[in-house]
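Below you'll find the structure I mean.
Complex shown without one protein chain; remaining protein chains in place.
Labels for the chains are A and B, by order of writing; each one numbers its residues from 1.
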Amino acid sequence: MPNPDRCFDPEPSQRTLARSLYQSVSSLPLICPHGHVDVLSLAQNTRFGSPAELLVIPDHYVFRMLYSQGVPLENIKFNPDHREVWRIFSTHFHLFRGTPTGLWLRDELESVFGITEKPNADNADALYDHLETLLEKPEFLPQALFKQFNIATLCTTDAATDSLEPHLALQQAGFDVRPTFRPDKLLDLTSKNWLEEIRKLEALTHPIENFSSFIAAIQTRREHFKAAQATATDHGVTHPRTKRLSRTELETIFSKALHQQSYLEDMQNFTAHMLLEFAQMSIDDGLVMQLHAGSHRNHNTQLFEQFGSDAGADIPVAVNWTNGLETLLQEFGNEPRLRLILFTLDESTYSRELAPLVGHYPALRLGPPWWFMDSIHGIERYLDSVVETTGLANLAGFNDDTRAFASIPARHDVWRRTTCNWLAKQTLRGIVDEADAFEMAQDLAQNLVKDSYRL
Amino acid sequence: MPNPDRCFDPEPSQRTLARSLYQSVSSLPLICPHGHVDVLSLAQNTRFGSPAELLVIPDHYVFRMLYSQGVPLENIKFNPDHREVWRIFSTHFHLFRGTPTGLWLRDELESVFGITEKPNADNADALYDHLETLLEKPEFLPQALFKQFNIATLCTTDAATDSLEPHLALQQAGFDVRPTFRPDKLLDLTSKNWLEEIRKLEALTHPIENFSSFIAAIQTRREHFKAAQATATDHGVTHPRTKRLSRTELETIFSKALHQQSYLEDMQNFTAHMLLEFAQMSIDDGLVMQLHAGSHRNHNTQLFEQFGSDAGADIPVAVNWTNGLETLLQEFGNEPRLRLILFTLDESTYSRELAPLVGHYPALRLGPPWWFMDSIHGIERYLDSVVETTGLANLAGFNDDTRAFASIPARHDVWRRTTCNWLAKQTLRGIVDEADAFEMAQDLAQNLVKDSYRL
Partner (left out) sequence: MPNPDRCFDPEPSQRTLARSLYQSVSSLPLICPHGHVDVLSLAQNTRFGSPAELLVIPDHYVFRMLYSQGVPLENIKFNPDHREVWRIFSTHFHLFRGTPTGLWLRDELESVFGITEKPNADNADALYDHLETLLEKPEFLPQALFKQFNIATLCTTDAATDSLEPHLALQQAGFDVRPTFRPDKLLDLTSKNWLEEIRKLEALTHPIENFSSFIAAIQTRREHFKAAQATATDHGVTHPRTKRLSRTELETIFSKALHQQSYLEDMQNFTAHMLLEFAQMSIDDGLVMQLHAGSHRNHNTQLFEQFGSDAGADIPVAVNWTNGLETLLQEFGNEPRLRLILFTLDESTYSRELAPLVGHYPALRLGPPWWFMDSIHGIERYLDSVVETTGLANLAGFNDDTRAFASIPARHDVWRRTTCNWLAKQTLRGIVDEADAFEMAQDLAQNLVKDSYRL
């Protein structure tokens, strides 16, 4: 490991063709249109912290697995003794057998840090020391790795009120790093922090006294993001519901929120309406709209109360895209200026809803397998389930969606290998011909993502 | 292309056995128990029209893909300049890479029309001219192709009030072409056309003044269809819900409908009840009952208002067979005279509901992968998901469900190849033995469909 033929099927003719296809795309620059890299660290080019901070503490895939097997979060995610965190991680490394996390970590350890051993209780300290030594070196600073990783474009995810100074600084320094406008917190009317978010937004725009001024403030911020080279927005909802409210209803809901008197139903209706507003704004300003639906956030309330969000306890729920998006698509689905990219955690909707929807509506594209589905088998189920109905042209390519910077090349590599292996099989089965397969490999590696995100 | 080993897995032992199995069924006559071929053109044996009318304009798989990529329907489906339609289609032919439509079209172009090139912008005019020349020839008239395609039986889909003269004429001429009784329009109480349908039905039967005379009229028409060699009915519903209404409720709903005062709920309840009536009629007259559920028709209301139904905007929704069919199955599920064939667009119901249901109730059979699922991977997921619970005997074989006449052989060929390839793998894995596999290939190619449709 990294096995040069990893991800490829063992059947020799498929493996040979997969290898050729992969060689045609393996050195293409990485385009990362959606992710969660810490832009400030990147701009300041500060070292990544300890090995635990690099590889364990920020990675929800890692700590949720350890937690599921009885390791308290205090010992792993919130433990100030990072060498101890690393030891615990190493001792439990066998848990990641057969998981994409295991695959990414082993690739990353070898390709980036020259470590060929699997972490375990015995070598934990030696590996920690080795990593510490490397992380001190200038060639392991974020900007050096950015270049080494051959990243062409990296988009971060930013709240509506976040500063975009780091992006501008990076662009000045020659890095194509762009923000993405994610206004979710502005919709969470029942949160005790909502009013604070509104105050922050006001400070950056103008007084927000009603729904109209709220909308105008959002528009102002979108322009600010566009000026900083943003090409997309991002929206996360539990259920992809859309519903048009009257101006009166909106002002009533908004006024209740300003008085902190909102109920769950207000928030749900408000969100269902706001998706329509965001679609309209995308039509107006050309920002690509991303919609991530189906995650029941903070399912584990004990952990949420103790540690807050992002404790590895977001659990998917079934979603209904066909009915939920109906209002939005009836209004805007035929609009060529709208580009709406959909992401699901409910694979039963791939063939039932999403492929038929994106294979019809000009405004829609289907995002790559998301989160738990970003895996070899997840990618294969996705391709098997959607391509026959959508073709490739309605897909949005790949994104790594990660805050684990050092894992970016490994994630893109699994996508490229797995798509090439899949194309090899389609070719050998006479479903596509070989010339087409090479073009499709390029599409999957970079053309679709560039086109979908208007990069 | 057509690659002689297309659809087969590359593993040599599987490919060799798949080839043998396929050779044992490849020249069997085609039995087409469900489809949408234009029976009048077939009876009149008029030429197929332009290449665009043959291959593009009637094919929703084709124009929905082009529409999804920004080609207006005016340019492709409703464009009187058919050469221009063909050019647009050819220019966009790469969109069909990896889709069954692409596979069918290439097979059809080569096997029927001798065209080995893929359509593209450069060869579009030459291919158009070539096709035009061929379509002029007598051997490309519908009845000649019917014979050349080795079609044994072709069933069309016909409204309750349609004339069956074309079927009778074709039967006279030696073609086994049969109607299928599809009374959906008679249930659509909220449609502004419903009363007109009732008037047509009256004209063919007797005065319809209440629910009882409505039922009697339907029975009369079913007898008429049977006399024209029909063996089946077909019913399309969004949700497979069944519910028994009282005679009083029925008369009330029917009376409201006659006064054009029906609401959506009336229509839904009426449909839920009528499925019970149709099951009872099937028990009485022996017509096989087909139920297609789970398509949200005309999802794109803008297109619907502009172009009407069948604009490529029908989108699947999740369905609940277990609870939805409960009333029907409790009344009639054990009835050997009832044969009810179920079709789904919700693959999550294959293993969860449909295989367990058809693997228990004597009245039920499971139809083949429908619509978006009629594809190599769709067929494989279907076989993998249902056969272990149902065996083969509870399956209804294959149907092409197409209005694209010239694609019929290509569609059956993909089914035969894919089922043989699947059987080859089951055999090599010791799940079935080789002698059984050859019998199962025959079952899948023709025995199951003959038995299920009582042909």
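A few remarks follow.
We take it that contacts are C-beta pairs under 8 Å (C-beta built on N, C-alpha and C of every residue); 3 or more make two chains touch, one makes a residue touch a chain.
In this text the structure is predicted, and so the values were computed from the model without any measurement.
One of B:88, B:283 or B:392 touches the chain omitted from the figure, and that residue is B:392.
Touching the missing chain, out of A:27, A:172, A:246 or A:301, is residue A:301.
Considering the full assembly, B:348 is the residue among B:153, B:348, B:375 or B:407 that touches the omitted chain. Screening A:50, A:320, A:334 or A:375 against the full complex identifies A:375 as the residue touching the chain left out. Along subunit A, the points of touch with the absent chain fall at residues 1-3, 5-11, 64-65, 67-70, 94-100, 102-103, 294, 296, 299-303, 312-318, 345-348, 372-373, 375-378, 381. The missing chain lies against subunit B, touching residues 11, 13-14, 318, 320, 322-323, 326, 329-330, 333-334, 336, 348, 351-353, 355-362, 364, 384-385, 387-394, 425-426, 428-433, 436, 439-440.
Everything below uses one rule, namely that only the chains that are shown with their structure count from here on.
As a whole-number value, the distance joining the C-alpha centres of subunit A and subunit B reads 39 Å.
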